[in-house]
Every structure is written in structure tokens, then in C-alpha cells.
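With one protein chain withheld, the remaining protein chains of the complex are depicted in position.
Presenting chain A:
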Amino acid sequence: MMKISELPGDEDAGLTCRTYVFQNESHTLGNALKCIIDRYEDVQFCGYTVPHPAEAKMHFRIQTHETPTLDILKRGLTDLQKVCEHTIDLFEKEVKEFTKP
């Protein structure tokens, strides 16, 4: 099954506004991703919601001035991935430093 799909309704509005539906995701990814994308230069609005607690779904809305939302989403995921990699590297370095006699 695909993890990401688009919510219908934005097809006629160009590429600059979309709501993506993430399967089996929630606040963990939603809020972290929103926190990055919200701070991009061209982004007009970005927000997420978990519409129903009994459904493992997360809706992620992006509206931009010009940039296609798909590019923004990809850039957001890449940046979040970079944040994670940096955190892992830094943490492991500090652990090594701490355990050094």
C-alpha cells in the first residue's frame, strides 16, 4: 500500500496547494515536518492534522505562492532527514567522548 496520497479537491487550483494524506503517521512526523516547512521562504501556509484518533492517518496541508507543493514536501523530508543524521552523529560523538576514560 502507498504511504502517501493526495486528498481530492485541489486539482483545479494549480500545483501550489495540496493536502497530502500519510498512512500510519501521526504527530511524531507531522509536527516535526510542519516545523521545518513552515519556515520556508515561499510557503504561505503549512499545517497538519490527525482527523480521527481511530484512523492511523495524518493530513498534511501545504500552500505556497509559486513553488509546487510536491517540491516543498520533498525538500522538507530531505531537511528532516538531514536533521536526524546530524543528531545521530553529534550524539554518538558525545557518547564516545563521555565514555572515554
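Methods note: contacts are C-beta pairs under 8 Å (C-beta built on N, C-alpha and C of every residue); 3 or more make two chains touch, one makes a residue touch a chain; residues count from 1.
Criterion: contacts and distances are computed from a predicted model.
Chemist: Of the candidate names "C-CAP/cofactor C-like domain-containing protein", "Eukaryotic translation initiation factor 4E-binding protein 1", "DNA-directed RNA polymerases I and III subunit RPAC1" or "Auxin-responsive protein SAUR61", which one corresponds to the UniProt protein name of the undepicted chain?
Modeler: "DNA-directed RNA polymerases I and III subunit RPAC1"
Chemist: To test your reading of the contact rule: which positions on chain A touch the chain that is missing from view?
Modeler: 2-4, 22, 25, 27-29, 31-32, 34-36, 38-41, 70, 73-74, 77-88, 90-92, 94-95, 97-99
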